[in-house]
Each structure stands twice: as structure tokens, then as C-alpha cells.
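Down below is the structure, laid out as C-alpha cells.
One protein chain omitted, others in place.
Our next item is subunit A:
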Amino acid sequence: MSLNLPSYPQPDGRGRYGRFGGRYVPETLIPALDELERAYHAAKADPEFLNELDRLFKDFVGRPSPLYFAARLTEHAGGAKIYLKREDFNYTGAHKINNCLAQALLAKRMGKRRVIAETGAGQHGVASATAAALLGLDCIVYMGAEDIRRQAMNVFRMKLLGAEVREVTSGTSTLKDATNEAIRDWVTNVRDTFYILGSVVGPHPYPAMVRDFQSVIGEEVKVQLQALEGREAPDAIVACVGGGSNAIGIFAPYAYLPGDQRPRLIGTEAAGEGVESGKHAASVAGGRIGVLHGSMMYLLNDDEGQIVPPHSISAGLDYPGIGPEHCHYSETGVAEYVPVTDAQALEALQLLTRLEGIIPALESAHAVYHAVGLARELGPEGIIVVNLSGRGDKDVAEVMRLLEMERDEGLLDKDVERVVGEVVA
């Protein structure tokens, strides 16, 4: 099977998903976005580009990623069958590599020798640095000082791969500020630089382009589920959303089906310490419409328009907005977005690890948590696919720190006892 990049009905000609999306950027970038849009459309129709991307997906990333039946997790949940789409199997450890390779290939095709990227958890940075090394491009990665502290190993990986990591200390020193800095770099060096944007956010055509590159995830699920269960669509798909690229990658191939054929599409947002606490990154549940990084979307911002710093246990979900297509899905009822807290994600991480021997990324653990409850709700006839967007290696040190904190507060024994009890039962 050779690769085809899908064509979806959204966005409209102006880069809008309903009222979301658009291009709210300095005028300097508009011609570059026009150029990118033209180059992307040409590449999408060029068999040479598609064949090269297909070859890289297979031989470099290791696609297709398995669709794995999680028997012990299913048994534990006591309801619907739970399948895991194993994006954690991808080279570099997450779905991010799909998009980075594709964009880097596009950059090379456009004759740009210098690529820049922003990163929170470091997965997008590592994937960008990897793609740049593979294709012989100069790579600069912007990363918040706080994230550099949390993800030291990924910083080292990027440097080893030959990328320059630029520390961002403005604002809250996290992903949103790294993104601001990357956009500033792009405004300054727009003529010879390609910005590899890491999620389905940013000005048009980025949300559409990143979605198309990530939709390989959902397209594979269709084929794999057909072979395993005799049908293309499960009853529900669950994926975590920060910006929302892994979720859109598994949702989009199903989202434009007629309502009666469409599975329930559920995005889990990082609720941090709870949406009511104010310390969260749940843009749908706790935000309102605004503009950030070039796009209109649900956004954590106060009543004077200042961006409210998000909080999540997971650096990859720690973003104050959510991609415009997700906003449109939410507003039109195509997908649901539910909050999952830090504590619930940590619990799900331990659960999946002990039951299946898979240590998921903290991001993905948000989806796993919701899937367990949903399985009970759907009952044994149901089928759920969880997008396991990445592996947890990068989070192990942070998880150890958090669990030690819980132990010191006398919380862990009870928690472990309960998890073990559930496993045995």
C-alpha cells in the first residue's frame, strides 16, 4: 500500500474550521504561509514525495504501528474490549515523528536549509532534531527553561543529534513561550527558514497539514481493526489532547463519516489539579474563545485577554490552547472532550504498566484512564481504541519524583495497595 494523504472537507478556503482557526500573525509571515500552503498542496499530489514519505514511515519510523488488544486491561476494566494503537512503538518514542519527518521532507523540497521547532516535553524537539539529522538540515529547537529542567534527557538527545537547543526564559518558561520564541525567529528569518510546528495549532495551513500527516494513525486503525474485528470503526476512540495532534490523527479519518457510522470520539484534556482549582490545561472545559499563536481557539485567558499559564503533570499537554479543528468538533458535537486530572493520569500510568507491561507517556495515560471507565459504560459488546501516543521513558524520573512525594506524604501505600488489589481481582 502506498501512502495517500487524505483530503478532508475542513478547513474552508480561509483556513477556518467554523469560526476557529485562521491566520492571526504579523503580516511578515503571510507570504510565507501562502508559499507553504502552495508547496504543501503540490507535495501532497506528487507521487515522488508520497513514496519517499511512505518509505520513511515504514523503514525509519517502523510503521504501521501495532494495534494491540490489551487483554488484561480489558479484563480489569470489565466491559468493552480495549485496543491500544501503539504509537509508542514509533522510532523516537511518540507520534511526533510522523509529522516531523513529513515537514522536514517538505522543507527540503522547498529548498530551506534551516529548520526551527518548539518543544514542551521534548518529544517534538527530539523528532525534529532526528528528521533534520536524517535529511541534513540545520535545526534549532526552542524550549522553556522549566521544561529543560523537567526533560533533561531529551535535551541531551537533541544536542547529540546535532540540534541547537535555545533556552526560553520569557513568560512562564514553558511551551507557549517556546512557541512565541519560535514564531519570532521565523518572523526574523522567514526567507530561509522552515518552521516545523509540532501540533495542530498555529496559523493556517499548519493545523490542516499536521492533521493530514498524522492521519496515518487513524487510517491504519481502519485496516487493522477490519482484520481483527471485521469492522473499520470501533465504538469509541480515546486520545489525549494538548494541542491535539495525536488525537486529530486518529479522529480525522472517522470524523467526517455520517453520524451513525462515526465512533464516539473522545479527547481527554489535562485537568491538572482539577478544572475548578484553576491549575489545569483543559482549554475546552475551562477556557474561552481567544487567539494565540496565529489561531482562534478555546484558550485559557483572563477577562482582559492575558494568557493564563496552564498546568499539567505532563509537559506535553501543558499548553493553554487546543487546535481549531478540535474546537469545531467540540462545538458541533463531532467529538467530546473530557477532563482527566494529574492524579488520575498517574494512577492509569501505574495500572497499564502493571497489567500490560507498557509504561505509557503521562500524556497517553490521560486517555487510558478515561478508557477504563468508558469500557464499563459500553459493556462487553463494545470496542474501544486508545491512542497510546507515546512511551513513558521520558517521564520515568518525574513519575519517580511524584511517587516519592506521595510516599513522603503517606499517600502511596494506600494507592499501591488499591492498584495491586484491582490487578489481583
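Just a few scattered comments:
The definition used in the following text is that a residue touches a chain if its C-beta (ideal position, glycine included) is under 8 Å from a C-beta of that chain, and two chains touch if they have at least 3 such contacts; residues count from 1.
FYI, contacts and distances are computed from a predicted model.
Between the listed names "Phosphate transport system permease protein", "Ubiquinone biosynthesis protein UbiU", "Tryptophan synthase alpha chain" or "Iron-sulfur cluster-binding protein", the UniProt record for the complex's undisplayed chain reads "Tryptophan synthase alpha chain". From the options A:5, A:25, A:39 or A:348, the residue with contact to the unseen chain in the full assembly is A:25.
Listed residues A:98, A:180, A:283 or A:314: the one in touch with the omitted chain is A:180.
Counting over the whole complex, subunit A has residues 14, 22-32, 170-171, 176-177, 180, 183-184, 187-191, 288-294, 296, 299, 301-307 touching the chain that is not drawn.
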